[in-house]
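One protein chain is absent from this view; the other protein chains keep their places.
This part shows chain A:
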């Protein structure tokens, strides 16, 4: 619970002077993601750089130090009847907001509530020259300068150490209810998307083990009226179900095979691949646990209009992210140099060549 930005800045500067590399770590709950950390780099621990700096419920804006845990943030918001609408996965109590943004992780509500990147209003960042810079701000709309804040989403700390993050927060829905029914995988894609195209308070849509789950959230009257119009049983203990999905605690996530994440067109047909599937985000995010090889998975992801990444397990020394075409790889390399000219931060964590 302290402002350690000065110390972090000093550590970056001395790494720069000494020509060494840094692995940025906060809660460490997502160390399984990305490529394996460079063993020659030293650890830059930012977990203690935490605490809520500013929170105005009426403004719907929260500003925190990047090492603040999701747990602390959510407890503070809940006192005011608000929440992080993007439902970030909590891989442990120590999961932080900085790690969540760096990995661009959002939960079941994402297609409707937006992602963590969508809710970011501003960041403070220490770049590879040790400069502490502020981008964006604490207001809802800001188009002055390039959107460096949202650029951090998915960059996995390769562009700098985030020290402060401002986010838009939202009121919790007044009511919530989940409908469940049996459905085969080949029907569910169309079914979920057709529901999503209706002007109803849908807030999550997922398919698992032959059943489709639709969550409705909003004004009580609207949620109840929609539940009467749509088919399906009301799910008991629905909160537990969504929490387990969100935090990847469901049995599906405990399989021994590698876990792949597809971010694809919501209406793409399910591919004929052996293994276990979980379909979330009304089809836009699909989890695959199985032994198929990356080239084949990448091929299907491309046909489905999206990308695939190796989320958990498997070979973490190879490329885990979707292949980047040459022009995009070139742009990302040049951006990396623009922020971190000496390549200090998280070498090789995102791509082998970055």
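Note that in this section a contact is a pair of C-beta atoms (placed from the backbone, for glycine too) under 8 Å apart; a residue touches a chain by one contact, two chains touch by 3 or more; residues count from 1.
By definition in this document, contacts and distances are computed from a predicted model.
Per its UniProt record, the hidden chain corresponds to "Glycolate oxidase" from the list "Glycolate oxidase", "Molybdopterin-dependent oxidoreductase", "Rieske [2Fe-2S] domain-containing protein" or "tRNA modification GTPase MnmE". For the chain missing from the display, the contacting residue among A:12, A:179 or A:196 is A:196, taking the whole complex into account. Contact with the omitted chain, checked across A:2, A:75, A:234 or A:331, is made by A:331. Residue A:137 is the one among A:28, A:137 or A:343 that touches the chain not shown.
In the complete assembly, the contact with the undisplayed chain comes from A:264, out of A:214, A:264 or A:344. From the options A:13, A:60 or A:183, the residue with contact to the chain not on display is A:60.
By the touch rule set out above, chain A reaches the unshown chain at residues 56-61, 81, 104, 106, 110-111, 114-115, 117-118, 127, 131, 133-135, 137-155, 158-159, 170-172, 174, 190, 193-194, 196-201, 218-222, 224-226, 262-268, 281, 284-285, 304-307, 309, 321-322, 324-325, 327-328, 331-332, 334-335, 337-339, 350-351.
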